[in-house]
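Can you keep this structure in mind? I'll have questions shortly.
The complex appears here without one of its protein chains, the remainder shown in place.
Naming follows writing order (A and B), and every chain is counted from residue 1.
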Amino acid sequence: MDFGPHLFLASLEGAVTAAILALTAMGLSIVFGVMRVVNVAHGEFFMLGAVIAWWATSLIGGHPAIGFVMALAVAPLVVGVLAAFADKLILQKINYDPDRTIVATIGLMYIIQQTTLMTFGPDARPVQPPFNTRLPLPWFEYGDSGFAMIWPWGLSITSYKLFVIIAALAILTTLWLVITRSKIGLIMRATQLDSETAQAFGVPVDRVYMWVFGLGAGLAAVGAVLVVPIQQAHYLMGHDPLLLAFITVIIGGLGSLPGTIIAAILIGMSDGIISVFFSPTLAKIIATLVVAMVLVFRPQGLMGRSAQ
Amino acid sequence: MTDAQRSNLLHLGTIAVLAAAFFVLPIYHVGNLSRIMVLAVYAMGYNFLLGYTGLLSLGHALFFAAGMYGLGLSMELFDLSTAPALLMGLVTALTVSAVIGFLALRTSGVSFMIVTLMFAQAGYLTILYFGTYTRGDEGFVIQQSARVLFGIDLTSDSGRYFSALVLFSICFLAVAYLVQSPFGRTLIAIRENEERARMLGYNTAAHKLKAVIISGTISGLSGAGYALLFGYAGATFATVQYSIFPLLWVLLGGAGTTIGPLIGVLFMFYLIDLSSSITSAYMLIAGLVLVLLTLFAPQGLAGEIRKRVFKWLP
Partner (left out) sequence: MAAVNILSTKGLTKVYGGITANSNIDFALPKGKIMALIGPNGAGKSTFVGMLCGRIPATSGEVFFEGKNINALPAHKRISLGIAYTFQITSVFGGLSLHENVALAARRRLGRNTDAVNAKVSAVLARVGLTDRADQIAGDLSYGHQRLLEIAMGLAQDPRLFILDEPTQGLADAEITEFIDLIKTLSGDTTILLIEHNMDVVMKTAAYITVLNSGEILAAGTPDEIRTNAAVQAAYLGVAHA
């Protein structure tokens, strides 16, 4: 394949990565934005989404689409409820003290990860996508007779991957509408801006935090359910998404939701493109160093509030 | 007895007990203790920064690995003998901690945690990237014949144990001295109320940088010691897991106490030893311990003892 089509292909792969990343990072961003909590166990909520999706689809026979829809409905719910419980049992008790929260979520990470290891096992298990037709894509070439549409071999996308991108967009748009237009969203934003005043106005801050924590986990789980037919379900699969989500949230600016989206697009696309053309390890090294440097020299990232 | 005398008794006594243990315990536990003592040095390095200065790093594996690979690569690639290789390990760790300290200390709190985590992750990935030299995750073995220091065979049980004990003792006493000195007292002040310390005329930025360098160098010394005494260097020691271990050990044993790190490593080692015979998911224990600790005993074992009984514990 020539460079042009190859780049196009890499961009599409990048778009899929960006879509999943946007969902996962959004979960992390909302939790940090509203609760000021750094949830190290976020990657494990992601992994749980994938594992539960596998359970759901393997439980239900028949057409893989049925199982998939089940998974899409059930996994985020279960993971969200689990997260809400963790918040109530652990985080509330330590009053969201920053140091202790980090330690508690690290502990939670190991608990979830290792329990999954004990029940699900160490193997990677695939999940069937609900549909998966190959869609060849056109490329334009300037030839003797002007612009012509060609169909290079290898330049294609699956219908499922296209679905992932569209689904992610739909979910994020719904989320944006809820946060900016609904009463629930208003309560969340009020709690984020000033939890004490919100409480004085009768907002049950503890309850809001519980829901928000659950929402953050649920978003990660949705991302995982979408991605699991492409990757596979594995008990360690939360590690990379956690780091990427962190990178995204920081570059975008801690506490800025639009910043998170923009950063997810940037990072997802570049990760996809760099990984195709260069070594994925090198890509990761550059990404982690960039994050560190951003925090050191421009702590507010792209769009966050400066100096907390 | 004055507090200073009590402190001396505690520190020298611990060393004496460890020395005696070699002759009293069965060989299995002696081997474990060698490992525990070397890792306790890592924990002490971490404790210096977390417990005494109040800075929580999530990237100390970088310093441990710097020492490990500083020694390992000099012996493996450049055929250095033990003593100069140890020096190389020390110098590597010192340099890395100075650079990281300079950059990371421009941030604080959560950002500091993330920055240190990121630098350590970049370090791990770099080790993988240069796999031709480092052999990446697989790691490399340091020849038995090379592991001789001043005529002592470090691969024998006694050679290994007592060199681990010497390493431990030096760091143990050095840290005990430092934290009770004016420098250490100032670090504690910075931990308690940095702005107040600054407005008493202390150069808090310089103090914190020195703390990071001391902490990183001690951690690197542990890494170099580990590679030398157990004959292996591998990228797993640079992963996030090895940044979380010292946090776990220090919190369990008691942050801000000199004896805490040793207690933490000892406890956790045997806890994992016992649980790994039951299940391969032994890190579950680590997770549970972390959550329980932070919920019910944030001071850790020695910390609770200090709070309730021995208030003089340094």
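Operating definition for what follows: a contact is a pair of C-beta atoms (placed from the backbone, for glycine too) under 8 Å apart; a residue touches a chain by one contact, two chains touch by 3 or more.
Being a predicted model, the structure only gives us computed values, none of them experimental.
Trainee: So which shown chains sit in contact with the chain we cannot see?
Mentor: Result for the missing chain's touching partners among shown chains: B.
Trainee: Would you mind spotting which of B:T186, B:T239 or B:T257 touches the chain that isn't drawn?
Mentor: Touches the omitted chain: B:T186.
Trainee: Could you tell which one of B:P26, B:G151 or B:G201 touches the chain left off the display?
Mentor: Checking each option in B:P26, B:G151 or B:G201, the one touching the absent chain turns out to be B:G201.
Trainee: Pick out the residues on subunit B that sit against the missing chain.
Mentor: So the residues of subunit B touching the missing chain come out as 181-182, 185-186, 188-189, 192-193, 195-204.
Methods note: only the chains that are shown with their structure count from here on.
Trainee: Where on subunit A is subunit B touching in the complex?
Mentor: For this pair, the touching residues of subunit A are 38, 90, 93-94, 98-100, 102-104, 106-115, 117-118, 122, 239, 243, 246-247, 250, 279, 281-282, 284-285, 288-289, 291-293, 295-297, 299.
Trainee: Which residues of subunit B touch subunit A once you look at their complex with the stated criterion?
Mentor: Interface residues on the subunit B side: 56, 58, 103-104, 106-107, 109-111, 113-115, 117-119, 121-122, 125-126, 128-129, 240, 244, 247, 251, 279-284, 286-295, 298.
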